[in-house]
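The complex appears here without one of its protein chains, the remainder shown in place.
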Amino acid sequence: MTSTTTAPKTPVPALAGATSTGRLDALLRAREIGIALAIVVVIAITTLKNSHFLDADSVQQILNGGALIGLMAVGETLVIVTRNVDLSIGSTLGLSAYVVGDLFAHNAIDVWMGFVVAIVIGAVIGLINGLVTVLFRVPSLVVTLAMLYVIRGVDGIIVNGRQIGASDVPGSFTAIGYKTVLGIPWLFILVAVVVIIAGYAMRTFRSSRELYAIGSSPQAAMLAGIPAARRVMTAFVISGALAGLAGALFLAQYAQVNNNSGLGYELTVIAAVVVGGVAIFGGSGTVFGAALGALLLNTINLALVAARISASWNQAIAGALLLAAIAFDRWLSLRVTRKLRNTEGAHRDI
Amino acid sequence: GCSSQSTGNGGSTASGGATGSATNSGGTVKKGLTVYFIPKDTQNPYEVLADKGGQKALQELGGKVVVSSGTADTAAAQIPSVQAAIQAKADAIVIAANDPKALCPSLNQAAKAGIKILSFDSDISCGNSPQHLFINQADTKTIGTSEVDMLAKQLNSTGQIAILSAAQSATNQNAWIGYMKQQLKKYPKMQLVTTVYGNDDPATSLNVLKGLISAYPNLKGIISPTTVGISTAAQYLSTHKNVKIALTGLGLPSQMRAYVKDGTVQNFALWDPSKLGYLAGYAASALASGTATMDTGASFKAGTLGSYKVLAPAAGTGPSVVLGPPTVFDKSNIDKFNF
Amino acid sequence: MTSDVQAAPTGRPGGMARATSWRDAIRWEGGLLIVLIAVIIFGSTQSSTFLSQSTVFYAGINTGFIALMALPMTFIVMTGEIDLSVASMLGLAGSLMGFLWHHGWGIWPAMIAALVIGALGGALNGVLVAYTALPSIAVTIGTLTLFRGGAQILLGPLTVPGVGDQQFPGGLTKIGTESIPGGALSYSTLIFIVLAIIAGIVLHATPFGRSLHAIGLQPEAASFSGIRVPWVKFWLFVASGVICAFAGILLTLQNASVSYTAGTGLELNVVAIVLFGGVSIFGGRGTIFGVLLAIVIFGALQMILTQTHVEAEKQQVITGLLLLISVIVANGGQLVARARARLTALRGS
């Protein structure tokens, strides 16, 4: 109904924001801080049980171990933010790792070309995912689930029971998997650079903001004239390319590939992304959060062994912690929403 | 998939099982036999080699091999292949079981349909039904004890050791680990601190390995009786020279060559998977032709490998044939093998 | 009030708003029927043993327990949720049954305990999804790991029956080797058919089924119509847990044994079947009949390809392509329609 004369006519000057949003921003950022905190807690508890968990080597392992999942989580975040999902990344990793390894084994390419080939393979798969999703308006879960099988099958046909071993891969390539600068592993640096660039871009460029817009409300995105098809396709291509790159890094890190490499990674990556606070139905979440999520999951896995927990219990505990992380994130975001609600009233002029 | 294997050095001298004396039942192997090889999955590199050995055997005998399995290491993926063998009225099935028991009902049906059942690489455990012959890569006990002996030699029989295995449910690894534990009693100063499972996935293997190293800073040795585990561990140790841990186990020479040469690994063992398949092919054909039986002491010819004898059932297992002792690979001989 | 700014449901990615018309359903199921006929014709020309009773029996053995898990999955996907923990629940329930058997329990108490763990696991999913509104895909990835971990804690390296254990009762394990008297169907097939008929009636001809559609299409409107959305979702997850546990019992008996890895990785197969059956991943659309056809197609295809020695990896490619092509064909009309609309728009100006 309809207030009238009584309402103060003077526009409230742009006051309110400053304080309340400052706090809000902090809260929102807290979602990433929360995960970082969780990592610290896991490390601390483990270190209490086993003082060697914080040795330099061990820290390198913590950083390195989550790298591949973290890298794929970046791409998956881009896709999930648009309210899509990419289930084919594990298969993509396997295929690209094998093909690159095979080319190395035949001395067909040098180290740099290895990266290029891996990225191109991934990008092409991403393009197919994107094209089918966008062109035929098929749910991406169906498309990428189908592609998961297709790529894994094609991979099997190519691999045909062979495998790549350490002697097939140039030493300078596997060096990426373990060499360090200033004690920081190369692999981690590489992935961190990708994460930082992607994270910055996702905040800063129009096209990346449009990814969020598409996921937040596809209808509104259409009305706003956002080229949703192109953007979604780009997200899939990047996700594929990063999965391809992860394939090359898989080869570098483990120096062995068979047809099962990367099997089931898709669910791990999605778990990391969700733990990282990215909304599974699109529209919100950051690349940093997702990468931290990957780091957290990996740290948990490492910690369980390091804390000398019996092998039989590892999986169950990992599952329980995963649930706890999801629930915690939910609790946090509910708090944020409640805060928003409480501050909202202040902004109305009547 | 795992597993490990070794080159039964050819000919006649194989350990327990092989005998020089060809035998009996007089008959010759039938031509035109169909043998289904059902590996753990169609991509397992080790078993692909074994299947090729089987193919070679059947070629020599004028029969044919059908290789059939799923892409995942599960019993559920193997059952359709058993069914297909029944429907195709195959003469024999040679299976590397992903599960010691889950395949029993299907294999029973196959046996009832007159198909001879053999297992290799990873045995089934179905009691007496179906009657089946296990083509053992090497005597199970020998594998277990020799791994421990090899490591003990490297460590002067002292220090903490750990086992990096495949899946917690892997049958043959578990059998070997059982014998390892027995053998360890002979080395009171060597202490097995834990067994971890890498699920034959490099990433998981690496993760549990890293956890292992930080959990047990005084760890001196690792036995990894699985090809994926040992190569993952070797890759890690060869790139982290500050971690001083002795490593042995079962691995493919082609994968391990680099690590033996750079000194990361002193020695490890395996047998030649293609010979295992070859032996299985001959055994299957002999059984299917009635030229051999599963009775203890029955013997049959296995082409270029010479002659083999069926061993008596041991506790919990059925009759078996043993390919031969595993080959131990080290700097001196590794270049001679290319599987 | 202040309805949240929400995306119009019609703007979902991938799915253009389609009416729930029978015609749509008929088009999809009709397509599946044609595919099925093609598969059968192909099978009978390629494999001499395809058209035999044993094929029917074996297909039932191989797909029966997967098909069972597809039923609750259909219901759950209808409401816009997903349950990725089904295969782990199968493994957990089977493992518990094995564990108790190993420790000397009777077969019936062990089975009941397995069903109870199914209900409890389902309830855990249900509480988290329905009452704390966590996204089901995330929750069930968590419980996927948790349940499998539970199975591993119970059995570890043990395969039941272990050394010295009793075999499972032969009267029950015969379901893995014998068909129902006087027919070629396996017991699992028979059980599935009975449950599928019930599921079909519930989903398509009862108020409850209608509310599932409403929940999937627009949960808020559903709750404003007096539908207890969280209650429905909770019980669906419980039902899913129980039926997957039942599938675990069935598989255990069929194999006369169980280890903690039983059913590993089948969750995505189940999802693929449900989607191939025409159930919309966004909820609200789909039929049991379509899912049934999808199951039969997958089962038949696996039999043919194995019988004709097509390598497993090619089977994977074929499975994937079939799924992909089916959705493309089903939506291809839209692409054409849009292109035509654009053309007329250009010409009209």
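The letters A, B and C name the chains in turn, as written, and every chain counts its residues from 1.
By definition in this document, contacts are C-beta pairs under 8 Å (C-beta built on N, C-alpha and C of every residue); 3 or more make two chains touch, one makes a residue touch a chain.
Methods note: contacts and distances are computed from a predicted model.
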Margin query: Missing chain, UniProt name, options "Dihydroorotate dehydrogenase", "Oxaloacetate decarboxylase beta chain", "Basic membrane protein A" or "Sugar ABC transporter ATP-binding protein": which is it?
Written below: "Sugar ABC transporter ATP-binding protein"
Margin query: Considering all chains of the complex, which shown ones does the missing chain contact?
Written below: A, C
Checklist line | Contact partner of the left-out chain, one of A:Ser217, A:Thr299 or A:Gln315 | finding: A:Ser217
Notebook entry, point to check: Of C:Ile41, C:Ala133, C:Ala205 or C:Ala339, which residue touches the hidden chain?
Noted result: C:Ala205
Margin query: Suppose we count only contacts with the excluded chain; which residues of chain C make the list?
Written below: 1-10, 17-21, 201, 205-207, 209-211, 213-214, 217-218, 220-226, 228, 284, 341-342, 344-346, 348-349
Note to self: Across the whole complex, list the residues on chain A that are touched by the chain not included here.
What the structure shows: 1-7, 9, 11-17, 20-21, 24-25, 203-206, 209-210, 212-213, 215-217, 219-227, 279, 282-284, 337, 340-345, 347-350
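Criterion: only the chains that are shown with their structure count from here on.
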Check: In the chain contact graph, what is the shortest path length, in steps, from chain A to chain C?
Finding: 1
Notebook entry, point to check: Which chain has its C-alpha centre farthest away from the C-alpha centre of chain C?
Noted result: B
Next item on the list: State, to the nearest whole Å, the distance from the C-alpha centre of chain B to the C-alpha centre of chain C.
Entry: 36
Checklist line | Whole-Å gap between the CA centroids of chain A and chain B | finding: 39
Margin query: Show the residues in chain B shared as contacts by 2 or more other chains, in ascending order.
Written below: 42-43, 71, 168
Next item on the list: Pull out every residue in chain C that's touching 2 or more other chains.
Entry: 152, 156, 265, 311-313, 315-316
Check: Which residues of chain B touch chain A in their complex?
Finding: 42-45, 47-49, 71, 168, 194-197, 200-203, 206-208, 210-217, 228, 231-232, 234-236, 238-240, 242-243, 252, 254-259
Next item on the list: Quick one: which bits of chain A touch chain C in the complex? Just the residue numbers, please.
Entry: 82-84, 87, 132-133, 135-143, 145-157, 214, 216-222, 232, 259, 264, 267, 270-271, 274, 279-281, 312-320, 322-323, 326-327, 330
Checklist line | Touching residues (chain side chain A, partner chain B) in the complex | finding: 50, 52-53, 55, 57-58, 61, 65, 68, 152-153, 156, 159-163, 165-167, 174-175, 177-178, 250, 253-256, 258-261, 263, 298, 301-308, 311-312
